[in-house]
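Can you read through this structure? Questions will come right after.
In this view, the complex is presented without one of its protein chains, the others remaining in place.
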Amino acid sequence: MKRYFGNRNFILWLLLCCCGLPLNAVAEASSFNMTKGVTTISHDVYDLHMIIFYICCAIAVVVFGLMFWAMVHHRKSRGAVAAQFHGSTKMEILWTAIPVIILIVMAIPATKTLIEMEDSSKSDLTILVTGSQWKWHYKYLDHPVEFYSLLATPRDQIENKATKGENYLYEVDRPLVIPTGKKVRFLMTSDDVIHSWWVPDFAIKKDATPGFINEIWTRVDKPGVFRGQCAELCGKDHGFMPIVVEAKESADFDAWIAAQVEAKAQAAAAEQAAAPMTKEELMALGQKTYEARCAACHQVNGEGLPGVFPALKGSQMALKDIPAHINIVVAGKAGTAMQAFGNQLSTSELAAVITYERNAWGNDTGDLVQAKDVAAAAMPAQE
Amino acid sequence: MSTNQLSANETTGHGHDHDHHDHKPSGITRWLYTTNHKDIGTLYLLFSLLMFFIGGMFAMVIRAELFQPGLQLVDPHFFNQMTTLHGLIMVFGAVMPAFVGLANWMIPIMIGAPDMALPRMNNWSFWILPFSFSILLSTLFMDGGAPAAGWTFYAPLSTTYSGDSTAFFVFAVHLLGISSIMGAINVIVTIFNLRAPGMNWMKLPLFVWTWLITAFLLLAVMPVLAGTVTMVLTDKYFGTSFFDAAGGGDPVMFQHIFWFFGHPEVYIMILPAFGIVSSIVPAFARKPLFGYESMVWATSSIAFLSFIVWMHHMFTTGMPVAAELFFMYSTMLIAVPTGVKVFNWVATMWRGSMTFETPMMFSLAFIVLFTIGGLSGLMLAIVPADFQYQDTYFVVAHFHYVLVTGAVFSLVAGAYYWLPKWTGVMYDERLGQLHFWCSLVSVNILFFPMHFVGLAGMPRRIPDYALQFADFNALISIGGMLFGLSQLIFVYVIIKCARKKGEQATAQVWEGAQGLEWTIPSPAPYHTFETPPQIK
Partner (left out) sequence: MHKPLIYKLLLIGACMFAFSFALIPLYNVFCELTGLNGKTENAAAASALTIDTQREVTVEFLATVDQSIPWKFEPEITRIVVHPGEIKKINYRVESLTTAAMVGRAVPSVAPGLAAEHFKKMECFCFIEQPLKGKESKLMPLQFYIDPALPKEIKTVTLSYTLYNVPAK
């Protein structure tokens, strides 16, 4: 047999197969490696990751080293004559026992870190995190504060019509705020499909499962802004539900909570006193709300996705019966991806978005729906 | 041995019209009605090659979209359909049928049997596949498109929140499940009953051994997959609540049942690869396989362990610490028998007399790159670190190292190794080497940077990503295109061989090759071992 394996090829091959090694040199750079994060746990996880990684590299160097040595020296072209041994119990026992020992060495720190991670007792603050398609909802159990947190990256940036910002896809309208130096416990659940709440800097990732509750905790020592995103495929806009957590000093946090409570009271009062809006006002607010909340499924042009998300343009729902239209927006449609927006939007936003849907894309019904119509509308049960 | 004699007569009894050597019916009916294990093996192999390119096209759509941040080519819903179909097609349409094809061609020859034990069922189990995949692919043209919940189709995304393609998907999976089960039964019966006199268990080539164990895995878990998809179907259309909390079900239970199938499934795709590499390495080292018996034991223990590790796919779903620890330890344990295999291959090369033809090159790349995939698998087993790795590109890198540079490279190695036996002509060695080097370089450009983006925090299955991942993603996409193009060389090599363009191959083909397949002429006659050979 002719040989096809020159020395130059061999060196190239060696280089390629060792391309794992440069990883060591850049291990600290976060665009190549796991983040160290900002909590004790995340540091432990990072150290664990690096230990295991170095052990794996060492194993690889030994095994591949022997293999390449054999490939260089025990070649037919070098006149190597094949030995005929085909087994050695001693060797077999050796290379069963050594990996077992290495594995035990790996398992000890892993077990220690894991037990620490799972101990969520004695928390100072509890936040209920609820995932839904495609946003997060945060509710502070110790304070009367709750809100939705949505992607804030403009559509123009996603569609390449505008320059992408620094935190492209990692920015939200209302970040979750937590105090520093406190043990914060998160309870996870979901409204529809399974989501997964992941903030790499805290080294926490936990699934949000509909109907079930999961818990996890963190303690952040320094103020800062930390970003993550949903980690479990949850449908069309899975890639567009980021998480932003802002850690504030305890005093700042308390001030923030107070401001939220105040703002909520003001918004409620404003809602009560709201005067009827003009068509222009309704359409402007409606368009803004529609593009933030509805366009993910029904599309910006109102045409939906055939077979998945129904079109609103020209649909009976948006052209005919106003109460039915209000009802489906407020109460959702069971067994489909249509959510109940009654708890998510203010009555003026609901009124505006319904007005918008009845007057946009050639749906020229001319209907105006006001906040009081939404509040007064009877809500017959959905099937 | 009288039983073997009997079966030989029985098999030839099925088809009086092709009793004579190398007389075969011609035209399309030959392929439609064939019960010949070589014909069916060829059909399986060609079908899987076609599926490999279809699945590869879907991967190219994914990589084209991910070439730059932002949404350019496809909308996110279609992107999800692409990731879903890419996974389903590659797992069930490319890798599995390719191994079944090799089993069909080689197992009867390797054990000195005249054909598979159940030739008509064999025909049936192949011809179900084109229908199954036509149904699956037809969903692309339906309103709402193909399934988009990922190849793992987690409930309730695949039940309440899916389109009506779910029903087609479920039916397609049922069909291919039936095909796989029939194939598995056929392999088991053939190996149990049709071994030539003197071919005792500890003389079986390792490829036969690994396939026997694989067949038992298939038989054990394909029915579980069938059960899972049935529950998805009834949850969606018939009002049951297996996976719906509202009716007392549990979405996490879907994952338990799916991964109870899913983990053995990944070994179904890698055990026969071990068998192929264990045939090729000794042939080109001109030295017997080191530790044959420990190879058999290692394969069996990997198969056993595959049933008690499934929860390592689900560490983030929330489970008691005790469960996390148990599944971490059991998963780490898999490294031991897998390590034994790698060490045995290295020991086989040690003090051999090696040459480096294309099959050997792919096998060597398999050993190195599969080991890299194995080591990242070990990292993934470490629960606290897994919370950071879970559902990121690190996982994508891991399973592509295991499945592409593992399973697919072994399949390509096997194809080059046996191509001269199948076609009777030597493949073009220069093109083979070119194919190897192009594949090796591009596959690493494709998958190696995925480790980095994954560690840096890029989740899998997203159509758009943050700016810090842009450079690596562009590189990955380029690697993907190059890897796809490199495979065209492979197709050209195969076509050349099939058209008998090339040097006439001898019966032995490879100087150091061992086994019954090298005692018959090249190309292998249409009927072989009608009289069982005597194994000393």
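When the chains are written out, they are named A and B in that same order, and each has its own residue count from 1.
As a convention for this text, a residue touches a chain if its C-beta (ideal position, glycine included) is under 8 Å from a C-beta of that chain, and two chains touch if they have at least 3 such contacts.
Treat the numbers as computed from the prediction; the structure is a model and nothing was measured.
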Touch with the omitted chain, as defined above, among A:Ser31, A:Ser77 or A:Thr126: A:Thr126
Sole residue of B:Val189, B:Leu325 or B:Ala498 that reaches the chain not shown, by the stated touch rule: B:Val189
Omitted-chain contact residue, chosen from B:Ala64, B:Leu140 or B:Ala245: B:Ala245
Contact residue for the chain not shown (choose from B:Val221, B:Ile372, B:Leu455 or B:Ala524): B:Val221
Subunit B residues that touch the omitted chain in the full complex: 3, 6-7, 117-118, 181, 184-185, 188-189, 192-193, 219-224, 226-228, 231, 242, 245-246, 248, 250, 252-253, 256-257, 260-261, 318-320, 322-323
For subunit A, the residues touching the chain missing from this view: 119-123, 126, 128, 130, 132, 141, 185, 187, 189, 191-192, 210-215, 330-332, 334-335, 338-340, 342-343, 378-383
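The rule is simple: only the chains that are shown with their structure count from here on.
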Cα-centroid distance, subunit A relative to subunit B, in whole angstrom: 32
Contacting residues of subunit B [partner subunit A, same complex]: 69-72, 75-77, 80, 142-145, 148-150, 154, 156-157, 160-161, 163-164, 244-246, 250-252, 285-294, 316-318, 321, 324-325, 328-329, 332-333, 335-336, 339-340, 342-343, 346-347, 349-357, 361, 364, 367-368, 371-372, 375-376, 378-379, 382-385, 387-388, 390-392, 429, 433, 437, 440-441, 444, 448, 451-452, 455-457, 459-468, 510-512
Touching residues (chain side subunit A, partner subunit B) in the complex: 1-5, 9, 13, 16-17, 19-20, 23, 30-35, 41, 44-45, 48-49, 52-53, 56, 59-60, 63-64, 66-67, 70-71, 74-77, 80-88, 91-92, 95-96, 99-100, 103, 106-107, 110-111, 113-115, 117-118, 133, 157-160, 164, 166-170, 188, 192-194, 196, 198, 200, 203-207, 209-212, 214-215, 228-240, 305-308, 335-337
